[in-house]
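In this view, the complex is presented without one of its protein chains, the others remaining in place.
Each chain gets a letter, A and B, in the order it is written, and its residues are counted from 1.
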Amino acid sequence: MTQWTVLYRKEMTEMMRNYKMIWIPIVFILLGVMQPVSSYYMPEILDTFGGLPDGTILEMPTPTGTEVLMNVLSNYGMLGVLILVLSAMGVVSAERQSGVAGMVMIRAVPYSSYILSKWAGLLTITLISLFIGYAAAWYYTGLLIETVAFERIFQSVVIYSIWLVFVVTLTLLFSTIMKGNGSVAFVSIFVVFAISTVTSILGKYMKWSPATMTEHTGQVLLSGELDSSFLLAFITTIAIIIFLLILSIQIFKHKELLE
Amino acid sequence: MALLKASDLVKRFGNANAVKGINFHIEEGRCVSLLGPNGAGKTTTLKMLSGLLEPTSGSIDFKGKKAKDLRPFIGYLPQYPAFYNWMSGKEFLVFAGQLAKLNRKEAEKRSEELLERVSLTNAKKRKIAGYSGGMKQRLGLAQALIHRPQLLILDEPVSALDPLGRREVLDMMREIKEETTILFSTHVLHDAEEISDDILIMHAGEIAISGSLESVMEAYRQPILQIEFESQAADWLKSIASYSFVSEVSIQGNKANIVLGDMVNGKQTLLKDIVDRKLPVRKFEISQTTLEDLFMKVVKA
Partner (left out) sequence: MNELLNGIPWGAIAPILVLQLILMITAFVSCIREENTNGPKWLWILIILIIQLIGPVLYFVVGRRND
């Protein structure tokens, strides 16, 4: 068994023992399922508890299935990102702080194996949560509102996952650079927010930005077709992710462990 | 042949040189203690040897060859060992063994052996979070030995322990030294005197004295006169510095250590002085300088 595998298995065991493997997917499922449920029952809820005068005719168009799913993804974009960043913030920094990172590195472990095992652990929890949660949302949307073609669901979730992978890779980088968990989370969320905002304001010049992945996701859901600028954004996003990983490894190499 | 040889090892942090070009070697099968006050550069030196810190310049040879990465041959116990507290003691050892490229079976077997050896067998299934300081130190010792290293490096292995824990760890080191070369740092001279074969004394980033314990003691040994009074006798003690045979006087309360150039002549003159002046003497003893005296001399120089 390679050292990377040993480290990756340790990551997985740790996530089982601290219940991350249970609670993060459950939260993603609940976030995904509540959207179709509340869309479906909104008119009834308003009717029963809204206290509207008799005779008011509610003109609430039930949203389409794709609209519901787009709302699910926008929930993931806010609360989902927040939860992922907060749960990933200590991935390297906490181990550096406690000194246990040094205990690992005194074995002849390549710096890249350490960082990449962390990254793979983060990807596993992120993708499992996203896929399960989104699948649940899709199922409930089909049950309560209308069926959305599986193809579109599949394409959209794959594209969306690239954005989340970018987010956790960024968190990994800041967790390698900084020591305080709080500051890691704050800076990561700030940078993600800044990239999203700048991308939406300067859309014309930001066609390469990783944040456009969320727009492409919506595009695929609505029309089933990819925008022509997707390829550019895809390539730059992958390139940026690789660059962030290399940067994390290099920074980790130069950090003093075991102070 | 030397197991490990360090040549002109330098480590610079910013503008300060923590280690200023030191040379030393470690013979196979010896137990070597690295002595020095806090801030002498002991930890920095050990980290460079164990590959955790890259030297600014200089080289380290292992078994006569330039070695890039010594980590596979070295077992290292840091000053403050840390663990994954959610693991059990045994899980951590197996994890460490697998990282050191043992296969799962070997790692399990070796872990059991070492748990037995550091008397943690009863606690092996408990979470490390519940271990005491002494238990963590012993687990740290076990993880350093997991891959049967040729050189065991221990950074202040007993400094943080209570007397009982200290005794346990020292006894284990005495056993381990039969099989493995050990290099350990300490600022407790008594520990060094007790179990080491060779000593290296570091001060301000340089090696001040090195050699086998006996030869160093032999070379720097001086006869010394220890006098204890019932009350202060500072006036007289100050006056005796003018005798030509007295080379050094150090006073601690009612006690005084006097280093004499000429013991035979000196002790008679001083004894006579004491009798003449009717000084209230409680103890008058002739002995040898200890490692501690030597250490103090080096550090204060």
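Going forward, a contact is a pair of C-beta atoms (placed from the backbone, for glycine too) under 8 Å apart; a residue touches a chain by one contact, two chains touch by 3 or more.
The structure presented is a predicted model; accordingly, all values stated were derived computationally and were not measured.
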Note to self: Of the residues A:12, A:108, A:127 or A:144, I need the one that contacts the missing chain.
What the structure shows: A:144
Check: Given the contact definition stated above, which residue among A:27, A:120, A:177 or A:247 touches the chain not shown here?
Finding: A:27
Check: Who touches the missing chain here, A:42, A:94 or A:158?
Finding: A:94
Check: In terms of residues, what is the contact footprint of the unshown chain on subunit A?
Finding: 18-20, 22-23, 26-27, 29-30, 33-34, 37, 44, 48, 83, 86-87, 90, 94, 98, 140, 143-144, 181
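FYI, only the chains that are shown with their structure count from here on.
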Next item on the list: Would you tell me which residues of subunit A are touching subunit B in their complex?
Entry: 1, 3, 6-7, 10, 14, 17-18, 98-100, 102-109, 256-258
Next item on the list: Please name which positions on subunit B make contact with subunit A in the complex.
Entry: 47, 50-53, 69, 71-72, 74, 76, 78-84, 86, 95-96, 98-101, 103-104, 143, 147
